[in-house]
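A single protein chain has been omitted; all remaining protein chains appear in their positions.
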C-alpha cells in the first residue's frame, strides 16, 4: 500500500497493491471503515467535522459499466469523471482519494519559519531540520494522524479479502484509559477460542464493542469501564490535559501457516506495523510483557488435535500463524497537544514558554485507534497469506492453450 | 513511483516517492510534459481528445498558502479542495491525479466475457485468463498506454531535479519510422560531446527536435526524414495498417559515478525501464547491437583528462555513469490495432476471423514515445544518483542540538 | 542484510549490504560480538561448545594483500583460500561464513516424518505443515536462535560504522528474570542524558554491565539483581523448568534526524526488528506501556536548547531520531524447551504426552539476547541514517572529469 497527503493538504491519496483479482468490493464497505476512523465520529474525539468521503479511481471492474461508475463524481475544473461504486478487483492497483475541506490556516502563523514555535511531543522540530526547512507546518503535515486514512482504506480491502477467503474477523477493544483498566479484555475473551471460531461468537464480541461505542463513545468489551473512561476523558479535557490508553486487537480465524521465520516473520511485521503507529510506545503479542515473569511450564501452550488449548503465544509461533486467534495490544501515549503550559523552543532552538491556543484536540487518541490497528493487522496478515501462496504454485494456473 | 488507473477508468493516480526536500516544483512544469505525451498533441497521433490536466494533491509546500493551493480545484460531490499550484517539495510523497473524460463504452460489447473477441497483439487474452475473467476490457484496461501518464509525471519531477542539481538535459529523437531511417541521429550528434555539455549545445538539439515536431508532428533531428515519415504514416493509416519506429533518448550532463555493478546496475535499470515500455521490442545502450561486429581496438573509447573522447559505451561502464552523455535507443513494434482482417480467437479460444471496427488508432506509437522514454530515463538516473548519496553521508546532516 | 543456514546445517552464511566504502573493518571486531552471543559464553547459557569462528569472504580491501587475506584459511577439499582479516569496506557486499561443528543427530529420530513429535512452544508443527513436510527437523532448522549469528555480524558492521560516524554507543542490560526485577535500569540511567553523551559516561555503563557478566553471567547494571537472578536460573534449571526475562537496549549519541514518518518510520522498524526476535512477546520504546496510564502534562518531554530534558519519547518522535538516547525494552518468554512433561501432538495431530529427553537447554534465553538486540538496533539506525543521506545529495560527489 502506498499513501500520500498532508493533514491540511487537498487530499489523502492511497494506492493498494496486490489484491488478487475477483474480490467483490463496494465503496460503501470502505466508507464504513473510514466512518469509524473519523475524528468527529465519537463524542470523545476531536469535534472537527471531517466527511472523509472516499472516491475509488482505479482497480475495479464489472461488465455493467453504469453500475461500476456510479460512485461520487470527481471533478477537476470542467472535467468530471464517475468514480467506482462497486466491482470486482482486477488484480491491478486500487486507487482511492479522500478530499480535505481545508479550513483557514491563519492560525498557523506562529509555526512558520525558523522562529516558528515547536509543540512538545510533536514532530515539528525534527521535520523542520530534517527537510531543510521545507516541512509542511499545517497540522503536522505528512506526520498527521490523518495519514492513517490510507491504512484504513488498505485495511478495508484486506479485511474483506480475509473474510471471504478464510472467514477471518477483526475486533478491537480499548482496555485502558489513563489509570483505568478494563476488567473484561479481548485477550481473556478469546483466550480459550481455538482455530475455528463460530460466527455467533465473533458476532457477540463485535456487538459488545459496538454497544459501548454507540453508548458512551468508547469501543470496548467492558461497559462499566467504558462509562468511567468516558467520564474521565471529559474531565481531563476540561482540565486542558490528555490521557494515554491501551487498545487490544485480535483476528479470529486467521489463515494458518502464514508468515516466515526471521526477517519476514509475521510477528516482526505486526510488531512493527502496530507498534509503529502514531503515538504508540509499546506493542505486545499474545500475553506480551507478562511472559517475562513466568516459567516455561506455565507459559507453553498445550497442543491438542483441535488446536492450542491456550493462547499465550497469541497465534504466532516463530513468526508463523498457528490458526489460533492473533492477539495484540498497543499502548498509546497521551495526546501531545495539551492546553497546559510547557517548556519548548523555537525551531532555531531559542527557548520559550509554550502555550497552545485553545483548539479542537482529541484528549485521548487511543480511543479511536482500534480501527487503524485492525486495518494494519489485516494488511499484514493478508500480505503473509499471499506470500505463502508462492510456496504452493498450482500448475493449472499457468495454462492458456491446451495441448492438442 | 507508484501508479494506478485504467485506460477508461475515472483517473490515472500517481505517487512519486523519494524526491529530496527543497525542489521548487510548479504544476505547469508537469503539465508541459503531459501535453507532450498527449495523443491528440500531434496530427499523427490518435485523434482522441484528452485534456490530461494534472492536479497535485500532496507533497508540496510553501508558506504562502494561497499561492500553494492555487491549482485547479478538485471536487467530490459537495466537497472542494484547492490542489497545489507550486511549492517546494517536502521530501514526502507527491501525489497527482489526471481525470479521464470517459466516453461511451457501448462499443466494447464484443469484448465482454468468455466469448469476447481477442485483438491480436494486445493483452486481451492473457489478462483475461490471468485474472480469472476479471480484467477491465475497456481499451486495454491497466495495460493501456495511458498508464504512462504516471511515468511522465514522475519523470517531470526527476528531470527538474536533475536539471537543478547537475544541469542534466534530456532529449529524444525519432530515428526510424518503418523502413525510413533518419540520416542525422542523436547518437552521432552527441557522440563527441564529453561530460560538460554547454547550454547552447543542448538548446540547439532541443530546438531542432521541436521544429520538426511543430512542423510535421515527428520530433526528430532530421527534418528531411521527418517529412518523409509523416507522409508515410499518413498513407499507412489510410491503408488501415500501422508502422514500427525507433526512438533515441539521451541525457546530457548526467551525474557521474551513479549506479552500481550487477543487480543495481544503472545499465540494467535503463535496459529494463526503457526496453520494458509498451510495444518496445529492443533496447540498446551506446552503440548497441552494432558492437557485436566490432573488434575491441575499434570499440574501446579512449580516455583523456577531460572525459572519454568517444561514446561507444553510451555513458555507462559496469553500470556506473562516466559523465559522458547517456545514450539509448528503443525499437517499437507497429501499433497492434489495425483495420486489416486478422486471424484470432475468442477468449474461450474459439477461432475467429477478426476485424477491428473503424477506430481512432495511432498508426505509429513510436512517434510519441520520446517523452515517456525521457521520463523513464530521468527517473532511473535520479534513483541511481540518490542511492549514490548513501555512500557519502555527511555527519553535519545529522545534528539537531549543538553540544554545549 | 541477508542470511541463510540452519541450526545443525554446515554453516550460517551472511551477506551485509550497503555499508559505505571506507570503513576500516577488522575480523576481530566481528568475532568479539559473536563471542558475546555464543551460548557457551555464559555459565547460565547452554553448555554446548560452539566456537562460532567467523571467516570474511567478500567486501574488504586494502592494498597490502597479504595483510588483507591473513584471516583463517577456508578449505573446500583440495582448494584453500585465505579469508579477509582486515580492510576497508569497498561499498560492495560483505560476506561472512560461520561453520557449525555438527554433532551426532541420532537423537532427532523421534522428530522425523508425519509421526514425529511436536515440541510445545516451538515451530515444529507449523514449519512441517507450511513446507509440505520438507522442514529441517534438526534443532529448529532455520528457525533456530543460531540464525541470529547473521544479525550479530551485520550489527557488528553497523555499530562500527555508527561509532566512527557519530560516536554512537550501544548498551544492553537485563532488567528482569522471571519475577525478579532490577532496581537499576538503563532507562533510568540514561533518562537524563541528552544528545551529547560523554565517552566516560557510556564507558561507565559498559563497565557496569561487563562486571556482572564476568561475575555471575548476567549482563546488567544491577549487581544485586544479577546475583539473585543467577541463583534463580540455576535453581530453575535443576527443576527442569525455564524463565522469562526482559532486556533493555539503548543507543547513546545516535544520529539525529534519521527516520521517516509512517511506513519507513524508525520506530516502526525498531518495534519490528527488536520485537520480532525469537521468543520476544513485547517491545517498548521510551517509557513503553507505562505511558498509557499518564496524562500529557506528565508525559510530554520539555525541550531546551540543548535537547529534550527527559526521554519519555525514547529518542524518537514521529519515527525520527531527536538525538536523545534511543531506548527500548523487549520481553522474552521462558525458553520453550523444558524437561517437565507437557501435552502435545505428533505432526499428524495425534495427541501425545510429551517429555523432552534431558538436553542441553538454555533455561533463560533472555540472558544472552542483549548482543542481538544491540545488533538489530544498530542495523536499523544505520539504515535510517543512510536513507537520510539521500535527502541531501552533495553535487561534489558526482564529479569525475573537471570542466576544462
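Just so it is clear, A, B and C label the chains in written order, and each chain counts residues from 1 on its own.
Note that in this section contacts are C-beta pairs under 8 Å (C-beta built on N, C-alpha and C of every residue); 3 or more make two chains touch, one makes a residue touch a chain.
Everything quoted here is computed from the prediction, not taken from an experiment.
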{"item": "Touching partners, among the displayed chains, of the absent chain", "value": "A, B, C"}
{"item": "Residue among A:67, A:203, A:238 or A:400 touching the omitted chain", "value": "A:400"}
{"item": "Residue touching the undisplayed chain, where the options are B:301, B:374 or B:397", "value": "B:301"}
{"item": "Selected residue (touches chain absent from view) among B:30, B:285 or B:326", "value": "B:285"}
{"item": "Interface with the unshown chain - residue positions in chain A", "value": "18, 20-21, 91-92, 165-166, 194-196, 255-258, 261, 305-307, 322-323, 385-395, 397-404"}
{"item": "Residues from chain C at the interface with the omitted partner, ascending", "value": "2-6, 9-13, 15, 17, 21-22, 51, 53, 55-59, 61, 63, 65, 69, 72-77, 79-84, 88-95, 97, 99-102, 105, 112-113, 125-126, 129-138, 141-142, 349, 400-402"}
{"item": "Residue ranges of chain B at the interface with the undisplayed chain", "value": "3, 118, 120-123, 125-127, 129-132, 142-143, 147, 176, 178-179, 236, 241-246, 256-257, 261-263, 265, 267-269, 271-276, 278, 280-305, 309, 312-314, 317-322, 331-338, 340, 342-345, 349-351, 363, 366, 388, 391-392"}
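Please note the rule applied: only the chains that are shown with their structure count from here on.
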{"item": "Required minimum of steps from chain A to chain C, each step between chains that touch", "value": "1"}
{"item": "Centroid-based (C-alpha) most distant chain relative to chain B", "value": "C"}
{"item": "Centroid distance [mean C-alpha coordinates] between chain C and chain A, Å", "value": "29"}
{"item": "Interchain centroid distance [CA atoms averaged], chain B/chain C, Å", "value": "45"}
{"item": "Distance from the mean Cα position of chain B to that of chain A, given in whole angstrom", "value": "36"}
{"item": "Where chain C touches two or more other chains at once, by residue number", "value": "256-257, 261, 305, 322, 388, 391-392"}
